[in-house]
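A protein chain is absent from this complex, but the other protein chains hold their places.
Take a look at subunit A:
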Amino acid sequence: MLSVQDLHVYYGRIHALKGISLQVSAGEIVALIGSNGAGKTTTLTTLSGLLRPREGRILFEGHDLTHLPAHQIVRLGVVHCPEGRQVFARLSVIENLRLAAAHRADRDGVARDLERVYALFPILAERRGQYAGTLSGGEQQMLAIGRALMSRPRLLLLDEPSLGLAPMVVETIFRVIEALRRDGVTILLVEQNAYQALRLADRAYVMETGYIKASGPARALADDPAVKAAYLGG
């Protein structure tokens, strides 16, 4: 479904991604783990078109995304739910959701997806008229995911969905990710919480300082002594 080949990305003179290659097949959850500054967020940001690679290619279902503008990448079904929630604080909950579906022509589908988002996160239905900035952190994360779903993702790029949230909210978020998999959404998940990520994912890539250091089935990586020591607290 997604094939990333030898991606090199720079921030000015800083070489942030040094030849990243990865594959995601339809229906999979693939986790990208690694410590801070390893290049996980940079990878997602490049996939969604906000950053441009200097070298390498990004292919999604036969489309070359490498030079497409970000909004067209969304329209092909690659939807990025960014780190830190990034909801529009001065738009209401419903406006945040509507905006993400604004490019879609299938009105019935949009209405169905809105119902689905409200079913997954009932609190959003309750707060639909409120400014997103008045939501709690957990509610904002739910809105960020709900918003991504309104763009009808076939491949969802999820960046740190559990960061800074209370354990109960984290549970909710991970339950929803599992529900999305059952609905056939393919997910590329960046997580600091490597333990949770490896439990949920089918496969994983371990990143370090701009390289992919290891990859394989999530369970095998979770048992790998080196990965354990570095990312799972021994």
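List of remarks:
Quick note on the criterion: a contact is a pair of C-beta atoms (placed from the backbone, for glycine too) under 8 Å apart; a residue touches a chain by one contact, two chains touch by 3 or more; residues count from 1.
Here is the rule we go by: contacts and distances are computed from a predicted model.
According to its UniProt record, the chain left out of view corresponds to "Branched-chain amino acid ABC transporter permease" among "GvpL/GvpF family gas vesicle protein", "Branched-chain amino acid ABC transporter permease", "Lipoprotein" or "Na+/H+ antiporter subunit E". Checked against the full complex, the candidates A:10, A:88 or A:211 give a single residue touching the omitted chain, namely A:88. Across the entire complex, the residue among A:151, A:172 or A:186 in touch with the chain not shown is A:151. The hidden chain makes contact, of the residues A:75, A:116 or A:219, with A:75. Within the full complex, the residue among A:2, A:38, A:58 or A:100 touching the omitted chain is A:100. On the side of subunit A, the interface with the absent chain consists of residues 48-50, 69-71, 74-75, 79-80, 82, 84-86, 88-91, 95, 98-100, 102-104, 133, 137, 147, 151, 164, using the contact rule stated above.
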